[in-house]
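See below for the structure under consideration.
Just one protein chain is left out here, and the rest sit where they should.
In order of appearance the chains are A, B and C, and numbering begins at 1 in each one.
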């Protein structure tokens, strides 16, 4: 059984279809509920959004992973964000005066609405799927919902306009989260996710964090500050780094991070959705690390010098 | 005339009272509207939230300042976040089954609700003040609102429980924003806010950004990544740095930043609300910079050597 | 009048011929004497060796420039080091049992001697030219000198073997030193020489010195530690950097160096002998610095924003 951030008819479900091989699925109302279902053993894993190219990191996910009981990311899925405007059968674009949708969907279609539905007002609700469900009700005061195609289909709505996102290249990234366990195999195109908490009495701490990666030839794909909820300006950093924890440059970077940080939460190494292979600079390949170990064993007298 | 992110009865209004010296005030529905009112000359300045110790940066403010026409921060105000649960006169805690509030207020009182109002459902609306207004309506299906004390007062609601935020030390930081102009005077305890856009083809670009500050002895108070809305992983950084643009170490850091970044948006130098004086390391005081300039003038033969 | 580290017949004189345009020349016995002659105004400039590709920096020159009254390097000359073995007319290689030369020449011909003159003993004297002069004396107990071709010519000696340096590509670099004055014009292929003294109580001080250059895109051609003669491990650094003090990246690097160091002695900006043009990374060209200044003037309200 796989959980996901529901309800049915959202982009998360759409993303789940991409990777689900016939397993039963169960929606949860909130990201924390989906993740707690994994912790409780109700589902073997759950799919939740983590990053959106327009809105940025998904706070509910970042904060729950950082602050809750340990979980591990085992996979990522990236899908384009495409919204439709839909109404009850028979509705026309000219009828639309009141629209219901989720705040993120609103934020991403604001330009289209201003241009095409000048007089309409938009109300923000809990999810795009719930908006579609509400609009499907013949007594609804809303004429249209902005949602994913899958939600229009689910609730029998007619598409009045499609592909209405202002940014046609918007993507959302989802992660499949499971209970902690041994990291999966190195594929050569992997990503490692973690949260680093700085010592607050250490100016330049973020610089020090970045140097742990840069000094071992590890590039970062994403770094986001998140408040630790203690005081203004007390941040931790949610980081995606190129590579797998079983690769020596990443292993050394993580250990270095552990030494200079107050705390490090490891959230998993898993294959990249885009399958991009990292370019590894001279001095940082697995072979370079192995050569250095062999050389070191010789100078320690553990192995004979050549 | 001063604008603010309204409606009346929110924390922003409460913060505005702290710094307003009898000037007329006008609420705006959204942060972008408040900021556009400054740009349009409707108000001489507007107060908007920028950072919350629980939720982090306020995206609407960060993104509008970064992406919109130039504005300048001229002042900051920091106030504690204290929520009350309130209902129509006569309501008791036991009556409360449906609560209306804003998503941020919900997020910050979730623990209290779980403990004290187990069966209640919470609906998230557009603002805490609007929630209070709705609850004040005798026909409302909500029995209570979570909002600021000032909103309960405004709408004649009775406080059923006060100081219900889960984090008793939560703070919100507001900024007063005006049209661009000459930066105000150096007070010795100043903050400089800016947005730095990285060249995306430059790995280690964030490290380079941080080095511009660290290399000139400038500490950072806040750094937050924001998506540039172009593609996943394409970020800019919203930064508060200790010091004033008219101090030489900050001036040189900003110029260095301008050289290594794709773009830098300067958003103002202004007095810190906490009046903390920075500790400036040897080599980075104004005198050190002046000495270096004098020495340089001598080696260039512009001034006689001593 | 030009001075040089003599006597006549050394490589320094040979180097001087390269750049002397008919000016009278005067040899000095030691590097300090040649440099003091500049300070005293006896000569308008003096040529002395500063670096040898086999022996490294020339201590007498480095230490005198660093510690003595200010002087400025205005030019550099680089010539190949080629030694000859020579004796009084009639001497054959088989006759040679005792050789006189300078310690540096000895060091650079040790391999050749071991191979070709196995039984010979080598005595080290004050200069290769003096060695040639001594050998020219029919009553000398030495049969041969190792010196420059010009010395053999000067003293009427016969070359028994030429091009005997072990390293056929050895070079010596000389500098022409004058009284301090305005630096010469930027040629685009310049070098700047200086001495940086670290604060000894600052661990990582050398790293900080290097970062002043790296952080402004300035590459180093040479860095040599020199003891400050105070205590073991108390070093200063003699540095050649790519570029001219009148270029903004070098200007800022030097001022930064002045701030983080106990003392900086500027020794001149002058054209490189090899005429190599530096590759300047994005962000560090003169234009990048000028753009940053213009942008900064705008944010300071000194210039109107575009």
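What we mean here is this: a residue touches a chain if its C-beta (ideal position, glycine included) is under 8 Å from a C-beta of that chain, and two chains touch if they have at least 3 such contacts.
It should be emphasised that the depicted structure is a prediction, and the values quoted were computed from it without experimental measurement.
Asker: What shown chains come into contact with the chain that's not displayed?
Answerer: A, C
Asker: Would you indicate which residue among A:118, A:182 or A:279 is in contact with the undisplayed chain?
Answerer: Reading the full complex, the residue touching the unseen chain is A:182.
Asker: Taking the entire complex into account, which one of C:59, C:92, C:137 or C:163 touches the absent chain?
Answerer: Considering the complete complex, C:59 is the one touching the chain left out.
Asker: Which of these, C:19, C:220, C:246 or C:300, touches the one chain of the complex that we don't see?
Answerer: In the complete complex, the chain left out is touched by residue C:220.
Asker: Sort through A:42, A:158, A:234 or A:288 and give me the one touching the missing partner chain.
Answerer: A:288
Asker: Considering the whole complex, not just the chains shown, which residues of chain A touch the missing one?
Answerer: 70, 180-183, 199, 211-212, 215, 245-246, 251-252, 254-256, 258-260, 264, 266, 282-284, 288-289, 291-293, 295-296, 299-301, 305
Asker: Kindly note down the residues of chain C that lie in touch with the hidden chain.
Answerer: 51-57, 59, 78, 103, 124, 126, 167, 169-171, 173, 203-204, 206-207, 210-211, 214, 219-227, 229-235
The working rule: only the chains that are shown with their structure count from here on.
Asker: When the C-alpha atoms of chain A and chain B are each averaged to a single point, how far apart are the two points in Å?
Answerer: 25
Asker: Per the centroid of Cα atoms for each chain, what is the distance between chain A and chain C, given in Å?
Answerer: Their C-alpha centroids are separated by 59 Å.
Asker: If you average the CA atoms of chain B and of chain C, how many Å lie between those two points?
Answerer: Distance between chain centres, rounded to whole Å: 57 Å.
Asker: Where does chain C touch two or more other chains at once, residue-wise?
Answerer: In chain C, no residue touches two or more other chains.
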